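Excluded from the complex is one protein chain; the other protein chains are retained at their positions.
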Amino acid sequence: MSLIAHDIHLQRHGKIVLAGVSCGIASGEVLGILGANGAGKSTLLALLAGDLAPQAGSVALDGKPLAGVDNAALARRRAVLSQQLGPAFNLSVQDIAAMGAYPFPELAPQQVGQVCRDALAMAEVAHLAQRRYPELSGGEQQRVQFARVLVQALAARQPGEARYLLLDEPTASLDPRHQHGLLALAARLAHDAGLGIAVVLHDVNLAACWCTRIALLANASIVASGTPTEVLQAGHLEATYRQPCTIHPHPTRPGRPLVLFA
Amino acid sequence: MHRSIWRFLLPLLFLLSTSALAEAPQRVVVLGGALTEIAYALGAGDRLVGADQSSIYPPAAHTLPKVGYYRQFSVEGVVALRPDLILASEQAGPPEAINQLRRLGKRVVVLPADASLAALEQRIYGVAGALQLRNDGRALVARLQRDVAALQKQPASKARTLLLIQRGRQAEGAGLDTAAHGTLQLAGLSNVLAGQKGYKPLSLESIAALRPELIVTSTLSLQAAGGIDALLAQPGIAQTPAAKQRRVIVLDDLLLLGFGPRLPEAIAQLRKPLGKAS
Partner (left out) sequence: MPPPHAPETGHRPLRVLGLLAGLLLLLAFLSLSSGAVGIPLKALLQIAYGAIPSNHDDAQLWRSVLLDVRLPRVLFAMLAGIVLALAGALAQALFRNPLAEPGLVGITAGGALGAVTAIVLLGGGFLLVAPLAFAGSLLALAAAYHLGRHQPGVAGLLLAGIAVNALCASLIGLLTYLADDSQLRSITFWSMGSLANASWHELSLLGPWLLVLSLLALRYWRALNALLLGERAAGHLGFPVKALRRKLILLMALMVGPLVAATGGIGFVGLVAPHLVRMALGADHRLLLPTAALTGACALVAADWLARIVVMPAELPIGIVTGLVGGPFFIYLLLKGRGA
């Protein structure tokens, strides 16, 4: 059970964005996608989400090519949190969270209410449920959107069905406490609920702390892929970010590396 | 004794009055200023109980209740006046409103709106017939024909004429297919804008090139233009022979544009020998 991109080639506006990239997520793991600005991280995520079709190569959901799965069926299996969201329309936080349940029209209103309450609580925005979305701060809005995709990932799950969660820089406007809170939650959901999660991140140490695997993207291809310790090595990172760095053992999280850019 | 006579006489009187009512309509609403003018010309002004906003002649028509402009009149406004006859120009509408009046059991007589002598005669016959004034109608048409024929026997000046109408800021010239053009022709004047159709904004340059010898305009247009001096001072117009010799004829709007029973009067004024305007 997996969402796998195999040997992807993609050109946009005459520029090679991805060349021979293979990358996938399995149920129960959190894959961190790292890379410099413009390395193709968001493009890779969009391919996994089915927004883009590769010019060569394939993306498959549980072995089935993504191109053959229709939108409605796909929405029941994977949820996506994009970077750019529409302008803040006058909706309540509750309304926005409930949108996560739109792919599941079979749910009764009470069931939707329950899933929403759980998701809002997990995203630490339960206290905002009755507020209007445009009144919230940027960070609060991001957590509300996160709650919405949690609803989509968790509503009406069938036994034995794997769900995937694709997050594009979900921590961009969060404070450190909420950055860690959000990724800790992602790790817990992968472990407990068997979600397969891919998350695009800029903060290397955030990925080091919470991801089970990391893929490092540079120059349209994958520089390194594996566990945080395997990937986060000075050579790989300097090749990716062109910035000297040193690797240390994490002082409080045994087995995880800590990266210091100098 | 007396009471029994009255008991016999009253229903009789009532019967007479209602039969008279059935013969000649007594509560008439007119949709179209030209028709209103005809109704007054036939001496039936006292039978009108309402008219549309284009009914501005004779002055008595101003006091009639107005039911909106005839192209967009109010059905209920007409019905509320309890008419037993509605005289409508063929341009009155919308069509659905005319249908609605008929469905409400109202008698609607629709008359042609063309700007031609033949259509004017038909209008007069139609109005007269509907008002049970056939003889007066025939007399009016005969007088009209006689007057127009007499006027046309007089030598025509064939002066090159610019017919200028101004409603807003921009002056417009009348071309073919306008009531004004029809009146000009009957008056034996030659319309310099016969090459265009309808009312079009004036191209001042082409006016100068067309060199009209006479300018005909309406009272309201002259007001909108800011008076005769302002009009003649406009570039393009100022250079024309008409402007240089101040040959301008100003007619009342409905007289010039209405194509109504006062047509001979309009023709007579337009046929006056060309002289300097006062």
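Every chain is named by a letter (A and B) in the order it is written, and numbering of its residues begins at 1.
The working rule: contacts are C-beta pairs under 8 Å (C-beta built on N, C-alpha and C of every residue); 3 or more make two chains touch, one makes a residue touch a chain.
Not measured: the values here are computed from a predicted model.
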Which displayed chains the unshown chain touches: A, B
Touching the absent chain when the full complex is considered, from A:Asn71, A:Ser137 or A:Thr252: A:Asn71
Which of A:Ser27, A:Ser82, A:Gln142 or A:Ser225 contacts the chain that the document leaves out: A:Ser82
Identified contact with the non-displayed chain, of B:His62, B:Lys200 or B:Lys244: B:Lys200
Residue touching the undisplayed chain, where the options are B:Pro65, B:Gly195 or B:Pro235: B:Pro65
Residues from chain A at the interface with the omitted partner, ascending: 49, 51, 70-76, 79-80, 82, 84-87, 89-92, 94-96, 99-100, 102-103, 130-132, 135, 152
Touching residues (missing chain, whole complex) on chain B: 50, 53, 65-69, 71-82, 91, 94-97, 99-100, 103-105, 113, 177-178, 197-200
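Note that only the chains that are shown with their structure count from here on.
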Separation of chain A from chain B, taking each centre as the mean of its C-alpha atoms, in whole Å: 79
